[in-house]
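Report on the structure given below.
A protein chain is absent from this complex, but the other protein chains hold their places.
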């Protein structure tokens, strides 16, 4: 297992595997094999040498030794290539000459990271699709479920739960769109040789590069990007935005799940000591991700000013950061897909919580009705008196307000009777909901 | 002047004006006037009231009082609307009722911020165009200028200065593309009323919103985004990536400008004490931006999990951060446009610095030439001996190597004579350069 | 006024003044005057020259011109010294020679920043004392006020509000202690001249430095710290920790202030549209600070690897960051001092909220009582059944549990009768409270 206990909330098993030593070694080997084959095809190295290289199996590499070597040389590629060369030499000394031919360390480690990213992003996309589907269904199912809006954690005029969920859906869809777009740009071949000119391949650099890209099923960028990390930076940043969006949903759910609110709940996890308790464990994972990833984004961005043709420090800081960002984003995605798919919603409690405000959340509506006739100041005085009465308890805001003769003479019978009816004060909530969900476009 | 001394390197005069109190107040007033006109046009408020509101001038607002009020109420909108209402009331008590009709504080402050961003991004685009043009010209002019590549700050086989600059151009172009795309998504109207349903406008919410968007020349998004900050987050992050790219160029220039390297120099600034000195003042501004902005990006992203329909804390942290990010990015852009436009380049010194390595940077080429014939190990021993000889001084690497009989018998006369000739070891540098600059596509 | 609208929640008027252009210019001038006097006293410059320098008044400086000059030269000191020199020359050409004698730009700007910090930290300390005093009084006054604990936002066995507040007090006290200690280390003279050796002063460098430090009432550090920013970094980081602590208190208060919880409330601010509403405006300022400052801390720390004797980029990024961190911390402190001093607490509602859990929060206590006799598994089954019964509504957990014969025969009469009595399940809450408040030590 590649997942570590201290990071168990910051990844998933599937993603931990994608960035495991075995997967990294496999990606590096895949690069070297594809390079040898591409060069053999172009006639730069002998085909038999490429065949020997292609015959090396993963089990010959000792991750511990390579990690140790990485600290001495500043990159995992050097000890890896040494081990690969030794293995090839044992099989065929002549072939050993052509291992890693014309490539530089960073070609291998960057492309290996990209190959891991391609796999990881496939997992994220699948979880996104689960989440988006669940959100859409939840929104459709609760298009007519009324609840309090809450601004700065204080009750405000009602919305529908369907609109709230559609807002989540819209943000999730935009965030994934940006992430997928950044991933397409970032997941490209790295291949430039020592100085980024492929000089060791003479005039055939682009031919080999194209063939290598084809073999690895990666796009060929316009040029190597050893010291230009903007594409990776955009991907990392897009993960940061998506994680923020997931954290927003998690915050909302965890607040709705408070015992005193109790409008929605994720299945959650148990407590080690309190038999009665269900904890918002899924939300905790997503909120932890939203706490953790922004700093990692910052770490990546602050390493971007890399020196000349290969940086000293900025580049070396990236691998651990990129792997953490993608895994933590994926952990949040998987958690929230689970939370939303299994969310229990209590429309009755939502109603009760509206009612429990004693009509106070309709004070705005009263203002809109009374002010044109009475002026904002006079209307304000009437409303403030009714708010006070309701806050003191006893009667509701609406009752207190409509006890006033001036109010009665100002409002229509319809307005009077519906002043505290949430359904008539939803504005264009349903239109916004449909626009967010995308029904409008059909 | 809106620029402050302690932030003088983190903005420009033009950008400081964009986010000045005067500009913010003007944007807020513009929102309220456009809202009144839109509502009058739809028939929701009386046209004369809208006219009175539209007649208010900026000079009636006291920024100090509004800032003070903001601390008490948590937003600059509330004291602003109070001041506006008082002014309107003084002119026409009936009109005062209809100030800010149906809007919420965040509608005003978010849209005002967006209006400032639209202006700021126009400035950034103009500076980007200057920078990109200067980079393209510089790259074209130095397509044949040879220099050392440097990896981990150590010399590596040669590149051209044209390729180096083309790499900068490519990164700058991609970064601006991403920033502009994020800006188009982010610069949209905010208008949702108290709970994001435009309930106070009954069924006419979308009609008013469309008209308001039209008046402010902003796109109308699918729904309000009071607590969904992903679009702004993507813009802020894109600024972070662009700043990182600018920092990379600045790092390169500042390193090339070292007295011991002296291959390129910006005009720079003087020293307060050292009469002989020119400091890389433009690069310092860009590197400072690349140091400063990543943390601001992190600050924005970590505020994204905002509570329910309007956040408490995350939202309130944004305005200062967004304004800083955009200004600091713009400061770096303006500085680097100036640096690149006026960069002095010393191709002769570049040549001398290649020569000063005594041919060591051609050791890779020697390996590529010798290893196929001699095997990598045998070739490695010959090369290491020549490297040692050159490192001890006296003769050059190429002379030491070609003094060896085995080398002479292995290499062709051409290879022998050109082993230390940088021009023949550039690989596909020029092809990469053209692909980056975009000449290839024509 | 120095406070800007977009930053109105991220500073206070007093702190904005401390970092205003006027204050920065005054600090720079104070340095130059003290330097001239110190050098005159040591006999390095003529006393009349020092007198002329000391006679320059602040009004001769144009902040806009200096800010503009700073962008060209990379520091505000160079245009400042030019302006100062011009003014001195106008008064006495001979004196002009001795302006800024032997100092470097960074000596002036760093010391000016330190002088601003000294003033700012005085303001922070005063607000801390207000806050700490208010917390202590609040804790003492509510030593016996019972309320629910809440873990992961779910109800847990009771605590006292006094203990909760004492926890805040403890964290605030530790955080301020660390900040004050870091401030003492950081607020020291910067004076090293061009290369940090005071070479221009010959052998008298330390004598002048001591006298300068004395005049400015700043400690003299062991050596200049032009490129060693650890002391400032520790201060910035300590502000980050303190802000996090303030954010924790603000989060708690904002959650307690929810309509559905209603156990405590800050006076708060009004809404622009909702007449009934009080927003947690003070908590919003502190939570915004806790969102914003960590990224600023990161920005500072990532600029620490500064080149050789004066950095290019890292150093230039600091001033804006340090000023923001301290002001934002101070804004949070002032806000929370206000929140705590005027916090309204509702012990009755706290009681009701305990009661509203129908005894579920005593399930742990039931386990502790039953498990030793029945074993954890058997006890767990009994408790789970009672929890289910209570969750279904109708009877309380305690009633459901004590309806079971096995429970009745296992527990003592005392335990039975007090199972749902919060007072008997407080453990050592009061002892912890006293230890935190410091009463224990007396």
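Per-chain numbering from 1; labels A, B and C assigned in written order.
Quick note on the criterion: a residue touches a chain if its C-beta (ideal position, glycine included) is under 8 Å from a C-beta of that chain, and two chains touch if they have at least 3 such contacts.
What you are looking at is a predicted structure, and each value in this text was computed from that prediction instead of being measured.
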| item | value |
| --- | --- |
| Of B:367, B:419 or B:437, the residue in touch with the unshown chain | B:367 |
| Option from B:11, B:85 or B:254 whose C-beta touches the chain left out | B:254 |
| Identified contact with the non-displayed chain, of C:112, C:143, C:159 or C:350 | C:159 |
| Where the missing chain touches chain A, by residue | 1-10, 12-13, 19-21, 24-25, 63-64, 66-68, 70-78, 81, 100, 103-105, 108, 113, 193-194, 200, 247, 250-251, 254, 269-274, 279-281, 283-300, 302-303, 312-317, 319-321, 323-324, 331, 335 |
| Touching residues (missing chain, whole complex) on chain C | 74, 85, 93-94, 96-98, 102, 104, 149-153, 156-159, 163-164, 166-167, 170-171, 174-175, 178, 182, 185, 192-203, 205-206, 222-224, 226-231, 233-234, 237-238, 240-245, 247-248, 250-252, 255, 287, 290-291, 293-295, 297-302, 304-312, 364-365, 368, 371-372, 375-377, 379, 425-429, 431-433, 435-436, 440 |
| For chain B, the residues touching the chain missing from this view | 150-157, 254-255, 257-261, 271, 273-280, 284, 294-295, 298, 302, 305, 313, 353, 356-357, 360-361, 363-364, 366-367, 380, 383-384, 387, 390-391, 397 |
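Just so we're on the same page, only the chains that are shown with their structure count from here on.
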| item | value |
| --- | --- |
| Interface residue identity across copies chain A, chain B - same or different by half | same |
| Chain A onto chain C, rotation angle from CA fit, given as a multiple of 5 degrees | 180 |
| Rounded Å distance between chain A and chain C, as computed from the means of their C-alpha atoms | 31 |
| Contacts with two or more other chains, residues of chain B listed in rising order | 74, 104, 193-194, 200, 247, 250-251, 287, 290-291, 293-295, 297-300, 302, 312 |
